[in-house]
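For reference, the structure is listed below as structure tokens.
Every protein chain but one is kept in place in this view of the complex.
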Amino acid sequence: MPLKNKDLLSIEDLDREAIEHIITTAESFKEVSTRDIKKVPALRGKTIINLFYEPSTRTRTSFELAGKRLSADVLNMSVSTSSVVKGETLLDTAKNIEAMNSDIIILRHPMSGAPAILASALKSSVINAGDGAHEHPTQALLDLLTIKEHLGATDGLKVAIVGDISHSRVARSNILCLKKMGAEVRVCGPATLIPKGIEDMGAEVYYRSDDALKGVDVIMMLRIQMERQGKGLFPGVREYARLFGLNHERVKLAKEGVLIMHPGPINRGVEISPEVADGPYSVILEQVTNGVAVRMAVLFLLSEGRA
Amino acid sequence: MSKVKARIMNREAIERALVRIAHEILERNKGTNDLALVGIRTGGVELARRLAENIKKIEGVDVPMGALDVTMYRDDLTRRKKHLPLGKTDINFPVDETKIVLVDDVLFTGRTIRAALGGLMDLGRPQHIQLAVLIDRGHKELPITADYVGKNVPTSRKEAVKVVLAEGGGEDEVLILAEEDGE
Partner (left out) sequence: MALLIQNGRVIDPARGLDEVMDILVEDGRITGSGKLSKPNKAEVVDATGKLVVPGLIDMHCHLREPGFEYKEDIRSGTLAASAGGFTTVCCMPNTKPVNDNRSVTEYIIKEAVRHGYCRVVPIGAITKGSEGLELSEMGDLSEAGCPAFSDDGRPVANAEVMRRALEYAKTFGLTIISHCEDTALSAGGVMNEGTVSTRLGLKGIPAAAEEVMVARDIALARLTGGRLHIAHVSTEGSVSLIRQAKRDGIGVTAETCPHYFSLTDERLMGYNTLFKVNPPLRTARDVEAVIEGLTDGTIDVIATDHAPHAASEKEVEFDLAPFGISGFETALALSLQLAHNNRLSLMDLLAKLTVNPAHALGMEPPSLNDGAAADITIIDPELVRTFEASSMLSKGKNTAFAGFTLKGWPVATVIGGRVCTTPGR
């Protein structure tokens, strides 16, 4: 089996071979979404639960479509804060779901490490759809698929990730994934948003975006997360946009044919200017398309051999 | 490792069978109008190519050709122990109203063909679907028969049939092997 564990919790757990396999599988599933009948019976009769403790339309819809296109029964559970207030623990909620014979549980949770709790306690496969600031593995995989489709090989590729690195699970998963695939990763932001020890994960730290973007093949912009961070990490949106926002001039510093990526949703005019977001180098919408394909591949591969 | 028990077709035998099948296809379908060949991955793709070549030699027409990956349509995803890599489905012509000949190397239980029918019909509504196989080895589990057969070979369940087709010619052969490898 290419995916050794029953769960997909982190890029940390995948080796290069497994990552490449998921990408190849995703390429096949991409074709299904272009047909008139966007469905294959591969996961017919399987029960997939989206258990989201954090609001998210994009990721949840993407997983839902992925499951449905594989003919699975997909249920969405948005856990409102009232369930938490009522005192039901994460583990109890998940055990209740498993008692209804779920096959796969997809968890998004505001606290790092939450999916690991479920994975060790449940028989169902658990997919991490984002836990706190820890990881968002399917995002990194769909980003990788997008890069591969445009630029081919990843070894030696220069990728810059710009934004609130310290609170970003997308940044962490991407750093791990790109490093495993042989790329060079730069992180850039004000020092207050760069976490201690990020160099030990393999990323080069830049505080000035004009330096970080020089000659890169891929630019990944992160959303400035107003709701997640505490106050005082940077003086305000205006200063941030001026120093780190991706505009036309900054794009010119990168290589010809650079890919502009963003996990969404975009704050137009803050971390990225509208003309760059909608411009010829932007592959932001392709990322969304690839998201469904990658998630189909992950659901498919996790189900293989597991009755 | 599987032991070779017998070699039931050599290169010439395969060539002759494929010429005959090409003629039969043209006869049954009264020519190449609306005709298309779809090879089932992976064993049927090269066969479909050779059939298309033969048809070209006979009628002078390039019949459209595609490849169908049925892994997503199989009914044994959670049960099977071996990993089957996913290939791409590559059909660039409209399936609607086309007379499709599905091509595979070995017809065994019929489940692969059933999956292929599902996959094909998700892509459109063919005029009809016929099936061409190089070897029919018996042990049907579903009511599926081939319209065109290269050779009927009675086998036991424990045996395996291996079709070797070197893409540029070379040592083509059909072998019967001692161990059942599973479908």
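When the chains are written out, they are named A and B in that same order, and each has its own residue count from 1.
As a working rule, contacts are C-beta pairs under 8 Å (C-beta built on N, C-alpha and C of every residue); 3 or more make two chains touch, one makes a residue touch a chain.
Just so it is clear, the structure is predicted and the values come from calculations on it, not from any experiment.
> Touch partners of the unshown chain, restricted to the chains that are shown, please.
A
> Have a look at A:91, A:153, A:191 or A:285 and name the one touching the chain we're not showing.
Looking across A:91, A:153, A:191 or A:285, the contact with the absent chain belongs to A:91.
> Taking the entire complex into account, which one of A:112, A:225, A:247 or A:289 touches the absent chain?
Of the listed residues, the one touching the omitted chain is A:112.
> Specify the residue from the set A:169, A:223 or A:262 that touches the hidden chain.
Of the candidates A:169, A:223 or A:262, A:169 is in touch with the missing chain.
> May I ask you to list the residues on chain A that touch the chain which is not drawn?
For chain A, the residues touching the absent chain are 89-91, 109, 111-114, 116-117, 131-135, 166, 169, 172, 195-198, 200-201, 230.
By our rule, only the chains that are shown with their structure count from here on.
> From the mean C-alpha coordinate of chain A to that of chain B, what's the distance rounded to whole Å?
That gives a centre separation of 40 Å.
> In the complex, go through chain B and note every residue touching chain A.
That would be residues 69, 71-75, 77-81, 83, 85-89, 118-119, 122-124 of chain B.
> For chain A, which residues are in contact with chain B within the complex?
Contacts found on chain A: 1-2, 21, 24-25, 27-29, 31-32, 35-37, 39-43, 46, 70, 300, 303-307.
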